[in-house]
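With one protein chain held back, the other chains of the complex are shown just where they sit.
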Amino acid sequence: MKKGKIKFTFNMALFLIWVVIFGAISLNAPAFLKPNYIINVMLRNIVEIGMVALPMTMIIITGGIDLSVGNILVLSAMLGGMAAASFGTAMGIVVTLLTGAICGLINGLIIARAKISPMVTTLATMYLYLGLARGISKGDSVYAYDFAENMGTMSIVGIPVQIWIYSVIAILFIILLGKTTFGRKLYSIGLNKNATKYAGVDTEKMLIVLYTLCGIICALAAFIWLGRFTSVKYDAGTSFNLKVITAVVLGGTSINGGFGDMKGTVLATLIIATLNSGLTVLNIPIDVQTIVQGVVLMIALISYAVVNVRMKKKKIVAIDKTNVASEA
Amino acid sequence: MKKNLVKKLTAMSLIGLMSFSTMVGCSKTDTAGSTKPSTSEGSQAAKDGKDKMVIAMLPKFKGENYFDACKLGAQEAADELGITLLYDGPSQDQATNQKQVDILEGWIAQEVDVIIVSPNDPTAIAPTLKKAQQSGIKVVSYDADADPEARDLFINQITPDAAGKGLLDGAAGDLKAKGYTADNPANIALVSGSGTDANQTAWENAIYTLLETPEYNFMKIQNKDTDVYYPGTDETKVNSECATLISRMGEGADKIQAAIALSSMSTPALGAQYQSAASKPDATKITLTGLATPNALKTYIKDETNPLNSGVLWNCMDLGYLAVQAGYQLANNTITTDSTSVQAGRLGEKEINNRECVLGDALVFDATNVDNFDY
């Protein structure tokens, strides 16, 4: 019960932040308020990051991290594009999804079975996937094919198809994390992995499934990415990794695991989308945009920390007064 | 009770800080704008129903003297014509198509009048440029071309043949003077950019073709996998790859005798890495040359012990100037895509051929004239 309340506050705060940013930008740049711009630019630009942020939220809740998502996206888009060019669209789709799943599976296997920390594992696979994409493409761009192009440009009832896809996946993930035992087990892995294991949960299998799922979502995002930009180059994913993590953290998920909320991630994605396109419309140079994003993240982190420390303090006071001194 | 208060306070302070940071963001642009008055007026004009024409210029990346010089020329033309110039681009380590598309979409939403762009990837940027054209924006490519059907005009600084020839001449002259002939051939290496830029790719191909001709066939590229470098646009990467290349240079068939750099990032890096090499390859046996602004090469060219003796370039300021002039006239219909010439202010009349306008010839500079340029 208590937890529900806290989450509500975080999400409310996020929502208010979004309203403020949105309002401030709209006042300064009327071009921003056109529905066409909001749908076709603001929302479309964030879909890939938003999609990958969903499984990333789960991974971070288990106390893990995945630094290789951007590179999985690029590698699967690239191999899919190359397969489509030589063997047709169907092959392209299969190869894209398969690449994403295999990359995720490799991450999962190393993390769960070899017990190597997620950060080290995905740091290494980040180089590996980046390097494979670069080596296989020989540094050239790979271009979109009909299916990917549709994913990136088609609209259904006036709304781009990728926004539909994102909405469906987001709802599925909100349910998966919030309403299923799978979701609850993820929290318990993040809080105490060994205890969860002894309670009879096959944590290894869950982690492998989770990282593979993340790879598949990356592959889905890869279609959209390839369609939207019509080409992909090996270095496209580098800044993507940290952007995804930023979205998750801004959404209130604790990087230490065990605590977080999918709705927060969705709201944070919206905030980043608004900031990105809004600042561009205001003709604020890219460099300043980076600062603003950094500051926003910083402020969010500080306020989470403040609230967390206070909560913790109170709990401890209630349990054992003598520990307070050392905790503070 | 108290807990609620904390929560509320946090939420409030969050909102306060957020709006503050947004404001800071805004006010920062204003101060930035005050140093470049036309920029801030520009966004104003865009809002208040277009009193002034707005031209937006997008380089491959910001923060390097080549594109900075282009910008100077563009600003000069903008001041002359009394229009507003917007200028933004990716940072050097993120000179990618994605970043360029992000910026372009913002400009399309604001309905600028002209977009002038130097694409990092000609095919990949095409759909976005087409979108701009559909919403009535004139698209001009400069420096590097986009897909021809995605732009109205290409302001080309130099034809690929002239560029390839200029670069090879710089190396060939020096190599011949150092005793290399058809019987005593020289191995050469190229340092290109990211591998997808239209201009560098075109120059590279022109060089490959020219290397087959009798005039240049005493120079050979042994292995395109290892002897053509693509270090991208990041200074540190460029430096370390150039250091490796310099260490492979020297006399002998297994070494490289000439390095030609095709980007303004890598030519000065070659000079610097030669300078810092532990045991410098014999300067009387090798040569370095490439594209760069004169300012970036000055010291190396004047240093007689450094084998970097000449650089190749065109007038960058004129390139930016011509691009803005042409964009302006396209937008107010003084010229169309069918025009065969453009009256480009102080540059006089420039010929347009098949929607392509060539600025002029390569400018080769060496110790005798490097001081005459200031960019």
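Here the chain labels run A and B in written order, and each chain numbers its own residues starting at 1.
The definition used in the following text is that a residue touches a chain if its C-beta (ideal position, glycine included) is under 8 Å from a C-beta of that chain, and two chains touch if they have at least 3 such contacts.
Here is the rule we go by: contacts and distances are computed from a predicted model.
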Chain left out of the displayed complex - its UniProt protein name, from "Aminomethyl-transferring glycine dehydrogenase subunit GcvPA", "Nitrogenase", "Hydrogenase" or "Ribonucleotide-diphosphate reductase subunit alpha"
"Ribonucleotide-diphosphate reductase subunit alpha"
Given that one chain is not shown, which residue among B:Gly106, B:Pro281, B:Pro307 or B:Gly320 touches it?
B:Pro281
Where the complex has a chain not shown, which of B:Tyr180, B:Tyr216, B:Tyr230 or B:Tyr328 is the residue touching it?
B:Tyr230
Even though one chain is hidden, which residues of chain A still touch it in the full complex?
65, 109-110, 113-117, 119-121, 123-132, 134-135, 137-139, 238, 242, 245-246, 249, 254-256, 285, 287-295, 297-298, 301-302, 305-306, 308-309, 326
For chain B, which residues lie in contact with the unshown chain of the complex?
28, 32, 62-65, 68, 91-93, 223, 225-226, 229-230, 234-236, 239-241, 243-244, 246-248, 254-255, 268-269, 271-273, 275-279, 281, 295-296, 298-299
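Here is the rule we use: only the chains that are shown with their structure count from here on.
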Using mean C-alpha positions as chain centres, tell me how far chain A is from chain B in Å, no decimals.
34
In the complex with chain A, residue positions of chain B that touch it:
3, 6-7, 10-11, 13-15, 17-19, 21-26, 28-29, 32, 39, 42-43, 46-47, 86, 88-91, 94, 96-99, 101-103, 105-106, 109-111, 121, 123-124, 126-127, 194-196, 230, 232
If you look only at chain A, which of its residues touch chain B in the complex?
6, 9, 12-13, 16-17, 20-21, 24-25, 28-32, 34, 37, 41, 45, 139-141, 143, 153, 229-231, 233, 235-236, 239, 276-277, 279-289, 291-292, 295-296, 299-300, 303, 306-307, 310-311, 314
